[in-house]
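Here the complex is missing a single protein chain, while all its other protein chains stay put.
A and B are the chain letters, set down in written order, and residue numbers restart from 1 in every chain.
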């Protein structure tokens, strides 16, 4: 049994948007500390780790640690119905899960079926000692991905001393986009060792699509190793891993 | 012969929008009192009754009662070309029908072919003694239909004492949306007897798609009987009937 309340239903929608791009079903873990979900996408090349502390909720009643397996696509569609000034209550009782949108004298309740998700749950995140971190403004990062998308379905990131370089290459031409540590787009560059790696553009786009405007995204890089992408949505924390693309 | 003038061409476009979702051709009846059209949609499960009094026109010259059969799809497309500050003149003379958009020193005239519409004209509306009426704010009603659409292609309406309940059910889950008579969405609930019936969502959406923002829609209900949907566009009055969906 649990009952969780969030005062702004649209905020919860924004949180779930950060997951729905990568996975279509998933299992939330609900502990006394907060709600979390770790899952690999069906293709197995990326991992999403979502967590939100109990203090983000205005009501957080749980009787024991529990798990809730949901079709994330359906959850996301239902959250799209969020309206301004609606609160949201998620309840589980006797194996039934419901989401209630509550406003002045109106109440809209969706009951969703609980599902068993694939058992190979992800408990641990990869441990990588990254050689560079770059903090990029979210809006600029979205534009960099678009720039690369003009030419290719892959994007390369390179770091070197005080520079962050985006590269892409295709039949229509080649892109080289260079940002120094003082560029508008960049918040911070820390380079222990120069790095370079190439990634699937589509996955990166789905990872950062839910990132709020005017916020920052942390990219952690190591040559030919997975990239880690971190950002926040209010109190919620997102971490993604994406395997590098190896040219054969 | 007739010549009808409306000072705001865009208003007439809004009126025709209320019809075009349900029927692709129709016959307007033009009498000394005003213009009206009654028609069933091609599938025969819904009926639209449109009427607008002569006082809505700035010029209303007719020599006798007449009928004008038109392709409503084409009429609607042509009305989409309405621009701000254009007046509109509809004329029929010697079997030729024209629509003229008139603005400062410019004149745009479309001639439309008259057509014979299917003869089984609709003269009478169904007579139903409804058990409940609910007056809902148009914007809220549109959102309720969207909520249900997340789960199903059908929507159920229930009334009981002081409550109006919307239900929908599908593989992805179940919706129950309850509004009391004092809810933001509701203008008025009058319940002689509790009612419940289920309707095709797509038809309801097409019926209310032309309903102006910040206006009200009257729903008249009786258990397992057709729903009647009423609203106004300025002086124009719309009434729709839609047969209930019977689960087999």
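Keep in mind that, in the parts below, a contact is a pair of C-beta atoms (placed from the backbone, for glycine too) under 8 Å apart; a residue touches a chain by one contact, two chains touch by 3 or more.
In this text, all values refer to a predicted model and were calculated from it rather than measured experimentally.
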Among the options A:125, A:176 or A:224, which residue touches the chain absent from this view?
A:176
From A:55, A:146 or A:192, the answer for touching the chain not displayed is A:146
For the full complex, which residue in A:14, A:62 or A:185 touches the chain that was left out?
A:185
Give the residue, chosen from B:87, B:112, B:128 or B:237, that touches the chain omitted from the document.
B:112
Hidden partner chain, residues of subunit B it touches:
71, 74, 77-78, 80-81, 83, 103-113
Absent-chain interface residues of subunit A come out as 143, 146-147, 150-151, 172-180, 182-185
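The rule we apply is simple: only the chains that are shown with their structure count from here on.
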Could you put a whole-Å number on the gap between the CA centroids of subunit A and subunit B?
44
